[in-house]
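Below you will find the structure I want to go over with you.
All protein chains but one are shown at their positions in the complex.
Chain naming follows the written order as A and B, and within any one chain the residues start at number 1.
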Amino acid sequence: MSLSTIIFYLLATLTLVSGFLAVTTKHIFRAAIYLLFSLLFIAGIYFWMHYEFIAAVQIVVYVGGIVVLIIFSIFLTHQSGQNLPKQKLGRTIFSALAALCGFILILVQVYQHQFVGTIERSVEASISNIGSQMLGVSDNGYALPFEVVSMLLLAAMVGCIVIALRTPKEIKEGGL
Amino acid sequence: MFLKDYIKDVFGAVKSLLIGMRRTGYYFTHHKEIITQQYPDNRDTLVLPERFRGEVVMPHDEKNEHRCTGCTACELACPNGTIKVITKFDITPEGKKKKAIDKLVYHLELCTMCNLCIEACPSDAIKMAQNFEHSVFDRSQLTKVLNKPGSKIMDGVE
Partner (left out) sequence: MWSLSDITNSIQNALNRAFNPTFATLTEMVIVGICVIGLFAVLGLILVIMERKVSAYMQVRLGPNRVGPKGMLQSLADTLKLLLKEGLTPDGADKFLFNLAPVIAMIAAMLLLAPIAFAKNFQIWDINIGVLFISAVSSISVISILMAGWASNNKYSLLGAMRSGAQIVSYELSAGLSVLSVVILVGSLKLSDIVQSQENGWWIFKGHIPMIISFVIFLVAVTAETNRAPFDLAEAESELTAGFHTEYSGMKFALFFLAEYVNVFIVCGVGATLFLGGWMPLHIGNWHGFNHVMDFIPSSIWFFGKTFFLIFVIMWFRWTFPRLRIDQLLNLEWKYLLPISMFNILLVTLMAIMGWHF
């Protein structure tokens, strides 16, 4: 086994273990932290695959964004420091089954897929490649979805501004 | 209009921040402005400013005379009862009784160096001294009598 393989298995195990801990722990905050570790190790796997850009985006979006949001909502929740109540057995079984079904679905997909070997070098996932693909209007371009997503973001931003503008007159002092 | 105010705000803010930074930058480069006294090392050469308030004293001249009339204005002025004036009655050569001080007791441990007693004194009998090394081993040593033993009032002070 080469060093590279060892690193892969290490990262994969760590991802799985922290994912498992995230659902079994009794503290909500710890669950968030384990989730964070699991996401970080996935980013590690991307690094291992030399998809640095995807890895960095994984960290920026999930670690810097989503998990921070989750942690903030935990902070703002009442009584979040206590242990979680024990779940009913039925619920536990149901969610375990749901997870198992998802897992089986993925396995089936993977095993049904024919992986064809190719002698071509893989496309280098450099930023300029990703950028030109993202905004390309040719066959393999993603310009349309990109623009649709940016419309969504624009709508969200306009919504935020409208909400933020409606300040009562009284607290309109202070400023810089 | 809004944009003009906005830009003016930004420039005003940057300008005032730069003014502040110029001040600290000036201090950073001008080391002779430093006011730190390296106290125990420079004890011999230490010069305290004239307005420094260390403790209340009563100056006496070479004939062991002070200017205190025993009017107790200082005792009344003191906000925390630091000064106690104990008076007695002297017999003047003409045979009249005259009020004078027996002791002017000063509790250093209570004094806040507020200077009110000195301002209240009508005959300038007390003043602030620069001595600040007050630590002693026993609190009773901080209770001082300001007039020296055997001293008497200066001539001409009423």
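Methods note: a contact is a pair of C-beta atoms (placed from the backbone, for glycine too) under 8 Å apart; a residue touches a chain by one contact, two chains touch by 3 or more.
This is a predicted model, so every value here is computed, not measured.
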Practice prompt. Sort through B:I34, B:V47 or B:I91 and give me the one touching the missing partner chain.
Written response: B:I34
Worksheet item: Who touches the missing chain here, A:L3, A:L89 or A:I119?
Response: A:L3
Worksheet entry | Residues from chain A at the interface with the omitted partner, ascending | 2-3, 27, 29-30, 33, 36, 40, 52-53, 55-57, 59-60, 63-64, 67-68, 71-72, 74-75, 81, 126-128, 174-176
Worksheet item: Please identify, in ascending order, the residues of chain B that touch the omitted chain?
Response: 9-10, 17, 20-21, 23-25, 27-28, 31, 33-36, 38
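FYI, only the chains that are shown with their structure count from here on.
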Discussion item. As a quick test, compute the distance in whole Å between the mean CA positions of chain A and chain B.
Written reply: 69
